[in-house]
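In this view, the complex is presented without one of its protein chains, the others remaining in place.
And then chain A:
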Amino acid sequence: MQIYLPIAEMPVSVLVLLGLGAAVGFVSGLFGIGGGFLMTPILIVMGIPPAIAVATQTAPIVASSTTSVLAALRRNALDLRLGLVLVLGGFVGTSLGVWFFAAVRRAGQLDLIITVAYVTLFTVVGGLMLTESLRGFWARRRGRARPARLGGDHAAYMAWPLRMRFPRSRLYASVIPILGLALFVGFTGAVLGIGGGFILVPALLYLMRVPTGVVVGTSQFQILCTSFVALVLHAVQNQAVDIVLAVILIAGGVFGAQFGARAGRNLRSEYFRFLLAILVLAVGLRFAVELVLRPEEPFSIVVQEAR
């Protein structure tokens, strides 16, 4: 079944998009990430103009993160206080990112910056997560239980000034590193056209030592706020949101996210980290291959304006 997209100005197969939305929704529900870093490249490969792909895929992210946030609220798995601090930092970071994006685009090297950033970020984050989770597996196999988190094993940056209490996350930490993290995530998200959940989740897990149960809900809250603003901004500035495409992706996404969230609850914490690490690493390597391999077609066309 084909349908013509009014903004993207091309026909697409509804079933393929529903399936795609469901698959990305599953992953997003499972790991508490937005899934934009999977959705955007796939939409572009399907022939949807990049600007419209980046703008429109924020809509299913808003939908699926709404569902996750509501579910987390019911299970009391959301640290609203931490979430609000993250949102605050995220908005500043997003604004800086949008400005940087425009500057690099003027310089004509946006593709390169994006690819290099993807490669570095994804392989570094994915690699760190993978070694960490493998270390956990080995420790378990040798019969040694990993030491439970103690009250005093916080990193030094947690003791910086402006300390704030986050009871739900059992955290008493300085706001500065948290705001800094949110700023970085917002900045990267705006430049790369992704929500940044895949950076936020491991950072909260490993750097902030927030309990796994709270991480997903809190990160989804931050993603919900950022992508809602991004969706409206994209609609106002670029008129690049295709509402028909959004509806199809949302329909698939909300179903996928439900099953993903359920699967995530039955997943053991070590497996959760291991699988997320593999996913992030795989995307990073894919971009690395693209960067290093001799391209089959070295030329590409970018349309500036149609009239």
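Convention: a contact is a pair of C-beta atoms (placed from the backbone, for glycine too) under 8 Å apart; a residue touches a chain by one contact, two chains touch by 3 or more; residues count from 1.
FYI, contacts and distances are computed from a predicted model.
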Protein name (UniProt record) of the chain left out of view, among "Membrane protein", "Monovalent cation/H+ antiporter subunit D", "Phosphate transport system permease protein PstA" or "ABC transmembrane type-1 domain-containing protein": "Membrane protein"
From the listed residues A:Val62, A:Met129 or A:Leu279, report the one that touches the chain absent from this view. A:Val62
For a quick check of understanding: of A:Leu15, A:Leu112 or A:Ala282, which residue touches the chain that isn't displayed? A:Leu112
Interface with the undisplayed chain - residues on chain A: 2-4, 6-7, 9-11, 47, 59-60, 62-67, 70-71, 74-75, 108-109, 111-112, 116, 228, 231-236, 239, 241, 243-244, 246-247, 250-251, 254-255, 257-258, 291-295, 297-307
